[in-house]
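Notes follow the structure.
A protein chain is absent from this complex, but the other protein chains hold their places.
Labels A, B, C, D and E are assigned to the chains in the order they are written; within every chain, residues are numbered from 1.
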Amino acid sequence: MPYVNIKITKEGATVEQKAQIIKGVTQLLVDVLGKNPQTTVVVIDEVETDNWGIGGESVTMRRKRGQ
Amino acid sequence: MPYVNIKITKEGATVEQKAQIIKGVTQLLVDVLGKNPQTTVVVIDEVETDNWGIGGESVTMRRKRGQ
Amino acid sequence: MPYVNIKITKEGATVEQKAQIIKGVTQLLVDVLGKNPQTTVVVIDEVETDNWGIGGESVTMRRKRGQ
Amino acid sequence: MPYVNIKITKEGATVEQKAQIIKGVTQLLVDVLGKNPQTTVVVIDEVETDNWGIGGESVTMRRKRGQ
Amino acid sequence: MPYVNIKITKEGATVEQKAQIIKGVTQLLVDVLGKNPQTTVVVIDEVETDNWGIGGESVTMRRKRGQ
Partner (left out) sequence: MPYVNIKITKEGATVEQKAQIIKGVTQLLVDVLGKNPQTTVVVIDEVETDNWGIGGESVTMRRKRGQ
């Protein structure tokens, strides 16, 4: 009955990609730890690039510089 | 001074229902643990059904199958 | 299939009290939002008072002053 | 490599203010704990006032009463 | 630069299993979303079974009943 929270920047992940993430991480927990997939919850948060910082600055600023 | 985070799928919870959740969980912590309601914080996150997985698939897919 | 995370200071909550919290918040989500209790997950984190701050100081300091 | 999550009510924080928060909290972790800013992640969540409770009621209700 | 938080019950996951989880979920985000593994953070929380509830009761209680 694990709970997984994945936070990524909101930069165009598709419904299909998110479905792959949900499927993949659930399977990983089944394979490695023998967890029950039926009660494994995965929540994906997509965060605006203005609201995500790394290296002391927002991802918006980094993207403007080509990073 | 507890902090409570409640994550639910975004499927039409009303302002009134959310107010009831906030009131109810705060009261529960007062009743059971004697916590001070004035510094009890409750945050409700409503998550798109594409971004919530259980059983290895998204809630969107499950709803399509009638679950 | 909600997920609830409750953070409280580690100050002696008993197993029974934690069971009451789990039961109470699950029931609240059933009553108010019609959620399925079988896939409702509740996680309680008990946090050392040195690691919890409010009003700009730790709970340890506040407890020393009788608050 | 710390991870910082800051939740505030969605009440008009500007891009510039959020950049200051990201910069300031990253610098704080460098100054106090000697952490590497390049792997310090900061995520700001802005939460609707209907979804944030304190004192058992939503911030929306409190704002209506002038609090 | 994703951030992943995995919560599991504290029931004997080994260091090696946790290393496999960290490696697997990081690779999944590289494969599906093209994320940079060098800034992908994974945090695993192991939670006491008294503090984890599902179906309105603690995992401790469920384990006693053989679930």
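Here is the rule we go by: a residue touches a chain if its C-beta (ideal position, glycine included) is under 8 Å from a C-beta of that chain, and two chains touch if they have at least 3 such contacts.
Values in this document were obtained by computation on a predicted structure and should not be read as measured data.
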Which positions on chain D touch the chain that was left off? 1-9, 13, 17, 20-21, 24-25, 28-29, 32-33, 35, 39, 52, 54, 59
Can you list, in ascending order, the chain B residues touching the missing chain? 1, 3, 39, 41, 43
Across the whole complex, the chain not displayed is touched by chain E residues 15, 18-19, 22-23, 26-27, 37-46
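Simple rule for what comes next: only the chains that are shown with their structure count from here on.
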What's the overlap between the neighbours of chain A and those of chain C? B, E
To the nearest 5 degrees, please report the angle of the rotation taking chain A's Cα atoms onto chain D. 120
Gap in Å, rounded to a whole number, between the CA centres of chain D and chain B: 20
Going by residue number, chain B touches two or more other chains at 7, 39, 45, 52, 54
Edges wherever two chains touch, nodes for the chains themselves; is that graph a line, a ring, a star, complete, or other here? other
